[in-house]
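Take a look at this one; I'll ask things after.
Let's turn to chain A:
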Amino acid sequence: MTFQEISESLQKKFGEAVLLVKADAAVDPFIVVAPQSICDIALFLRDDKAMQIDSLSCLSGVDRKGTLEVVYHLASMTLKHKLVLKVSVPTDRPEVPSIESVWKTANWHEREAYDLFGVMFTGHPDLRRILLPYDWEGYPLRKDYEVPEFYNGMRVPY
Partner candidate 1 sequence: MDQFLQSIFGDSILTQLLLGVLPLVFVLVYALVTLYSEMKIAAHIQDRLAYMRTGWHGVLQPFADMLKLLQKEDIIPTAADKLLFILAPYVVFIGTYAAFAVLPFSSAYAGSSLDLGLFYIIAVSAVVVVGILMAGWASNNKWSLFGAIRSASQIISYEIPAALAVLAVVMITGTMNMNEITKFQAGGIQNWLIFGGPLPLGHKLFLLPVMIVLALIYYVCSMAEVNRTPFDIPEAESELVQGYNTEYTGMKFAIFYLAEYANLFVVSAIAVVLFFGGWSSPFGSFMSGPIWDLFWFTFKGMLLVFVNVWLRWTLPRLRVDQLMYVSWKVLVPFALVCVVLVGAIMVL
Partner candidate 2 sequence: MIETHHSQPATSRGTTLRTEEMIVNMGPQHPSTHGVLRLELVVDGEIVVDVIPHLGYLHRCFEKHAEQMSNYQQVVPYVDRMDYVSSMGNEFSYVVAAEKLLKIQVPERVEYIRVIMAELQRIASHQIAIGTYGIDIGAFTPFLLLFKDRERILDLFEEVCGARLLYNYFWIGGLSHDLPPGWVEKAKAFCEYLKPNIVELNGLLTYNKIFISRTANVGVLPKQVAINYACSGPMLRGSGVDWDLRRDDPYSVYHKIDWDVCVGRGEVGTVGDCWDRNIVRVHEMEQSLRIIEQALAQLPEGDVKAALPKRIMPVASEAYGRTEAPRGELGFYIISDGTGSPYRIKARGPSFVNLSVVTEISRGAMIADLVAILGSTDIVLGEVDR
């Protein structure tokens, strides 16, 4: 399926929830959807016969200064098409439903996005830090992140 077909069928099925279809992006076209319906969209993409998007390649958090984005790189192994989905949430209330129940691989990716960006994935079974120590404070990949002076009594900047 081409990007256009996918976006049309998503718009048909979810209407309002599809916020933006960026087909003329410079490199990879993408679709921005509403955070609260990401779970339903993901489930539809996985189980629909025409989509069969069985694989979540990558899930990334992005800090857009004021909003946090979660980007889903999806691919279908059977039909060999790809899709980029995005959701955008305000930094002060960064809540995105977890899609761990749709693609298990999202579990660690979401933990990583939580760890480094502070995106709260609601419904995630085990939302702990993954790369940083469990008692680390702050979200280092946010653009306004300040490196703390001390961590457990140790000087951080070297």
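Of note:
By definition in this document, a contact is a pair of C-beta atoms (placed from the backbone, for glycine too) under 8 Å apart; a residue touches a chain by one contact, two chains touch by 3 or more; residues count from 1.
Per the selection procedure, all candidates are chains of the complex that A comes from, given by their letters.
Please read all numbers here as calculations on a predicted model, not as lab measurements.
Interface remark: chain A makes contact in this complex with candidate 2 (options 1 or 2, touch as defined above).
On chain A, the positions that touch candidate 2 within their shared complex are 25-28, 30, 54-58, 60-63, 71, 73, 75, 77, 80, 82, 84, 103-105, 107-109, 116, 129-133, 140-141.
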